[in-house]
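Every protein chain but one is kept in place in this view of the complex.
For clarity, chains are labelled A and B in written order, and residue numbers in each chain start from 1.
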Amino acid sequence: MNKILKLALVLFLICAIVAGILGVVDLVTRDRIKEYQTNKTNRARAAVLEVKVPEGEEQYVDIDLKALNIPTTVTANGQDVEILSAAQAADASGYVVETKFSGAQGSIVMIVGVSNDFTCTGISITQHSETPGLGAVAAGDTQKGRDFRASFEGVDGSVQLKDIDAMSGATITSKGVTAATAAAIQFVEAMVAAK
Amino acid sequence: MNEKKERIILDVAYQPQVRTGTDTRRLMLNVILALLPAVGVAVWQFGLNTLVVIAASVLSAVFFEWAMRKLRKQSNTIGDLSAVVTGLLLALTLSPFVPWWVPVIGSFFAIVVVKQLYGGIGKNFLNPALAGRAFLLASYTTLMATFNTPAHTGSAAIDAITTATPLNLMKNGGEMVYSLKDMFLGLIPGAMGEISALALLIGGLYLILRKVISWRIPVSYIGTVALLTLIFGGAGMSRVDFMLYNVLGGGLLLGAFFMATDYATSPVTLKGQLLYGAGCGAITVLIRYFGSNAEGVSYAILLMNLCAWAIDKGFHRHQFGVSKEDIAEEKAAKKAEKKAAKEAAK
Partner (left out) sequence: MNFKRQLKEGVITNNPILVQQLGMCATMAITTSLFNGLGMGLSVLIILTCCNVAVSAVRKFIPDEIRLAIFVVIIAGFVTIVDLLLQAFIPALSESLGVFIPLIVVNCIIIGRAEAFCQKNPIGPSFVDGITQGLGYTVVLVIMCVIRELLGSGRFGGGLIDLAKGITLDGTGEGIQIFNSDFGASILTLPVGGFLTLGFLFAAMQAALKKAAKKKEAAAKNTEKEDEAA
């Protein structure tokens, strides 16, 4: 009994010391990490919809999706697209919607900018696991990728694969991106109508 | 007394004592012959580029084999022509307009890594040509995925010709502009060795008749693909049509006759070969239906290559001259013995 007590005591002591040190490190780094994360999301959002607000002010106002009573999974062009988050630009120039859909090699997370007249202002893929050279071109910084993404600017909620500049050899990815763009615009339409 | 002792000379020739002229070189020459119709169709359709790619592939394969054996101070085996066949098969799975260095890199991987590093001919655990193709598919995706319009087209109208292969069209829901006759004769785009079903069937039949390969693997492979596509259908066309398009299209015929039958990587037992062919067929159909690739032949054969040893183990006969009844009898006798021993011990 004594032995077990001693073991427990030693273990507790070591855990306590380690936990204490971790607490201190966390205190030092917590704010910096949070700041970086918000900057990262804002940078991705700014890539699709630029917002003009004075320096230091919040650029995007997050919308509480649960408070609205509209479904967060939209089916567009026969494909299911999940809406992860939505935010309104602080200067009311439009909305940014984060979508998740399945590509050729797994899920793709993409941010879509939607203007007040329900057209796309830009798309930006933030997470994917597509094949390099094929589907990954949609997310990459090559001329082909930029042209692909640029062809989505100005489309509305009824965009089809034939309306945009699809990537040859990456039809499934192109279809997914088209469906997600349409879904994002349709979601914003529904959101505005519900207000 | 006869002082002169007669020296009895036991003169027995070293194996093989029955020479039939079938050695590796002969086999390989037959395979090359069987591939010539397909090469011919490729040249007719795609011009002299075909020969450039084939030459690059074959010459580099032979060079790498020679160089690798020399570096490791082993015997020179390029005379058995197996490197030539690997190079030729690899080239036939490529599009005719790939840059010349693509088959060279593919040959390097196929000969040096897959074949020679594992012990040379007969000891490879994967089909070298297919492994080389898989390496190239993953390394140069755009180059490997673009095909070109053939010089001669059949029923498809000129302006409707795309560079999408029939399998691509079926996968992505495009309109099928190629007729079955086109696919049989080779009037479609695709990799050099895949396009003409007729040329490949001639070659395959030649190999079976010359007893280079057995009918089991090709028949079970193609049969399984035909059966499964007939049952499940797809691509908005009639079942029979869909089955025929699948059998004639893609690398199925090339794979079934020339790749899946490689001696080192397919089972030896007869029943095992049937199972192996069926397995290849099933995986091919699975990939064609559910995978993001339109073509499943290369990966299917590679996967089954890995299972060939297990299939052989499952089907192998324990002893020659011993029938199943004998084995059962032996087992029963052993069991009775054990029982008797237990009773005695009690």
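The rule we apply is simple: a residue touches a chain if its C-beta (ideal position, glycine included) is under 8 Å from a C-beta of that chain, and two chains touch if they have at least 3 such contacts.
As the structure is a prediction and not an experimental result, all values here were calculated from the model.
The missing chain lies against subunit B, touching residues 101, 105, 113, 135, 138-141. Touching residues on subunit A toward the chain that is not drawn are 6-7, 10-11, 14-15, 18-19, 21-22, 25-26, 28-29, 32-33, 36, 132-133.
Here is the rule we use: only the chains that are shown with their structure count from here on.
Against subunit B, the residues of subunit A that register as touching in their complex are 104-105, 131-134, 168-169, 171-172. The part of subunit B that touches subunit A in the complex is made up of residues 140-142, 145-146, 172, 292.
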